[in-house]
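Sending over a structure as structure tokens; questions will come in a sec.
For this view, one protein chain was removed and the others were kept in their places.
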């Protein structure tokens, strides 16, 4: 177990900077998720921590010890690869013992640790199978087991669930959460999926184009995104963004508007923070274009029809609303905006204090 | 445009029956989704409608005409394949014209139809590119475009979104919904993803092991599943199943129970139909094991601790609850069951009338 | 698996360079001796430069041998391609019972040294009355077929069946599917098979020697050997020029087909 410290970490490949001065402290036992779109540098950053990529600037410290010049096996980390990277010509047991054998540990100790990891991960019945005889979820568990036996100070996960199907992904997510609670180890987890980040992380690091956009707990990111990128990236349904006129959003009722200050150029509101309302009281009017039924709720994709919103001759303005009761397609409905959940953005995309 | 009729359709491969007497009527212009776990026969059934698989029993009629003995091109259908099946050595335009060229249509007509489909799908700028120069989403649209130009009576989609990533999948789902609204054509769509089925379908056909489990609108399936398979398969969060004792679920309060009749052996309740409640009034008590935070809501995975529920010496009984406000891990909470949303199942898994 | 994979090890680079030099030196020897009318067989800069060696190596029986080689090589390559692609498509698409056993037994037979079945083939050709260059073409084609079929079957296998299904749904006949979809997509494989059959037949020594018993029917491969074995002093310049002319068509064909073959090699596993 150890804490992890990144200080001004940089990486460039032949003149192109892919990691751009990252500072981050990860506490002992914390579960931190790096999330961002593909190409944001999250995997590169993880590989730099693992020692698989060269660091061209800054410092990485694990447990207070600067590891820049240490090779991967000297850093006390274990890594779970996206492809699982199981050795296909070795049985599950051999896969899990390989690292300990290389350290020339006594046979009895190896057997005990492998058995222990197999118990935690319910891999007992599969120890003598070859990896190709396992399902995707079982391979995933073997890859985790191989990390556990080495008792590393830091676990690194590189998109470990992206090769599993939706149902299995949900299950395995839960297992990883339980594993973290059980081992109490420091874990760094990379994913492009905001759901995994939200449900697993103690703290989320949102990366974009080699920079940290925001660091915070899942609820902080959901409730108080610092900019439009994070606001659009985090959340089950994508946030609606409405452009403002002179810092205000004109409403459907004659003369009424939501004032957000002179600097504000865009208003953000999540689909779950809009409510259906009778038309006379409505803030916005929209014609239902597509309805997506989820059973428990529906998503309405509306075209705004309030005179002041329908773009003049340009593309129709679309907005998404989450509702409990279905509405007929083509119908025009009124919406109210929950004032508590409005996000205001300035021209550079930064959030303005409410 | 045409309706589609399946009457006792069967398929067996060397003694093994994969489709087991399927009866189904699809109305003109209807959007029907076949959904089920992998291996349930949904793709085989689609390929039988397309004429790509032999029918070993029963009848298929398209627009009132029995097509059993007609080859695929004579059936008036167009198919969008999971892999898109674009011809890699032809440009987008050539891919889209190929079918019309084979029909020896006049050049001007082909050009007009291709342009029209390209406009609908916003493929104009890509018409002279090769498929490998396109993104996954664009290839998907070309595959749909190739179907549109032929103006088929029935569109068949074979898991068209499964090669796209989560964000793109959501977008393309919306595009397909808009396309159906615009063309008004009969569409049969195969998927293993219940979300796609719920959000796209007029009616859903749930298949399992070569048989139809249930046919109905998305809301019917969500609210009134006919058996435990459909109940567990449909819904954003998996339904909780609790075993009953003598047709009743004992509650946390001394002597209280939910009575479901002598035939009932299992109670089903969705995570969104359980509510947190003060312990004295609670139906069930649970200790919070794992919390999954989604921002808008949290999922609590609880271990039931009411004396009558904790399995005697066996595995702990788990239950999932959807809540708006977070709770601390390890805490014991009380739950009430929304009586309106209880599903009761008999020993064969069938739903008992409420 | 290295901290710093951007920098190759120096020792490796030197070893590779050394290998390359070993590889290039025979070619340097060939060129320097061929252009030098006074060539003496050393690896050195030419003492003089002139076309004399090439002129001698392109006249008389040498020219005849060149024509014979071309007939054998082009004929074998074309016949192999036609027969193999038909059989390979059938093998790729039809579920013939015992298909795999059939394929593997062919491969196994092909593993036998071709000289091992030379004897029966000779007598078969004698009976059939094709103990001449046409016979060479037939014999070489039969020998080429198993690998050509396997290679082409593999290329046809990489044409996803869904593409053929899509074309079928759009109304294409089997012939149209072959002509518009399968063959264009397998161009690389066809080019590789043609090229390998061509060079194989061009280099073939045993079959022409046995089948074509008149000197006027000999191809260049035999001519090279007999030039080499001539009585008296070895004529280095003539030999070198003859070798270069001998090598030229294979190189020319290679460059003609190269664009197609790059992906073809990728198909057999060479990513370049």
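Per-chain residue numbering starts at 1, and chain names A, B and C are given in the order in which the chains are listed.
Throughout what follows, a residue touches a chain if its C-beta (ideal position, glycine included) is under 8 Å from a C-beta of that chain, and two chains touch if they have at least 3 such contacts.
Bear in mind the structure is a predicted one, so any value in this text is a computation, not a measurement.
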Contact residue for the chain not shown (choose from C:35, C:74 or C:150): C:150
Chain not shown: contacting residue from C:35, C:131, C:167 or C:190: C:167
Hidden-chain contact residue, picked from the options A:18, A:33 or A:50: A:50
Footprint left on chain A by the chain that the document does not show: 50-52, 71-73, 77-79, 81-83, 85, 87-89, 98-99, 102-103, 146, 150
Touch residues of chain C, complete complex, unshown partner: 1-2, 5-6, 8-9, 12-13, 15-16, 19-20, 22-27, 29-30, 41, 43, 86-87, 90-91, 93-96, 100, 102-109, 111-124, 142, 145-146, 150-151, 153-154, 157, 161, 164-165, 167-168, 174, 177, 199, 202-203, 205-206, 210, 221, 224-225, 228, 236, 239-240, 243-244, 246-247, 250-251, 254, 265, 267-272
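We adopt the following convention: only the chains that are shown with their structure count from here on.
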Chain separated most widely from chain A, comparing mean CA positions: C
Top-ranked pair of chains - ranking by C-beta pairs in contact: A-B
Chain centre separation in whole Å, for chain C relative to chain B (CA means): 54
Rounded Å distance between chain A and chain B, as computed from the means of their C-alpha atoms: 26
Chain C, residues touching no fewer than two other chains: none
Interface hub residues of chain A, defined as touching at least two other chains: none
